[in-house]
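Omission of a single protein chain aside, the complex is shown with its protein chains in their original locations.
Take a look at subunit A:
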Amino acid sequence: MIDSKEASAALADIDDIVQRVKQSQLYELASLAAVWWGIVVFAGNLVTWLWPIYAVYAWVAVDVLGVAGLVALRLLNPPHHPHGAGFDVRLLLVFVLFFAFGYLCTNVLGHFGPRQLGAFWPIYFMLFYALAGLWFGYAFVAIGLGITALTLIGFFTIGEAFPLWMAFVNGGGLIVGGLWMRRI
């Protein structure tokens, strides 16, 4: 028989591994979402760079496809997944509030041009990513801060090719970040 100190150590080991399993599963789900958003954002930026007159339509499509993908991910995710069981309407509300506040900032309080919009939305999105990371894991913080820094570098240094820069920084960054999440 073991003493209470050894028993406490064994229970601490159990708690530690349970936390790691939960973290791993959260990263698995989050990585799918990040890769999906990365793909649609890459496409949106590419359309903005190649055919600027269609940029508005492209970004509406990006937002609709992005949110629809997340909803589908929640619904199609295997039910045994503890983070994926069922659809939570709060997820939809989060996006409604997110886009409403973004619209208020960019179109009502300020009148942002295409370049400012191209920088604002990724930084705004990544702010939530980084904040979520304080609770859910350092990978979110690293991806959020990394994409924000590269967006700002592009905003201040890249000329007309800024949308192309953002296709790789924002779209590519989310795809690479999502794949990285699966490996940690």
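Following the convention adopted for this analysis, a contact is a pair of C-beta atoms (placed from the backbone, for glycine too) under 8 Å apart; a residue touches a chain by one contact, two chains touch by 3 or more; residues count from 1.
Here is the rule we use: contacts and distances are computed from a predicted model.
*Asks:* Please identify the absent chain by the protein name in its UniProt record; candidates are "Transcriptional regulator", "Putative membrane protein", "ABC transporter ATP-binding protein" or "Aminomethyltransferase".
*Replies:* Hidden chain identified via UniProt as "Transcriptional regulator".
*Asks:* Given the contact definition stated above, which residue among A:14, A:75 or A:131 touches the chain not shown here?
*Replies:* Considering the complete complex, A:14 is the one touching the chain left out.
*Asks:* For subunit A, enumerate the residues touching the unshown chain of the complex.
*Replies:* 1-4, 7-8, 10-11, 13-14, 17-18, 20-22, 24, 80-82
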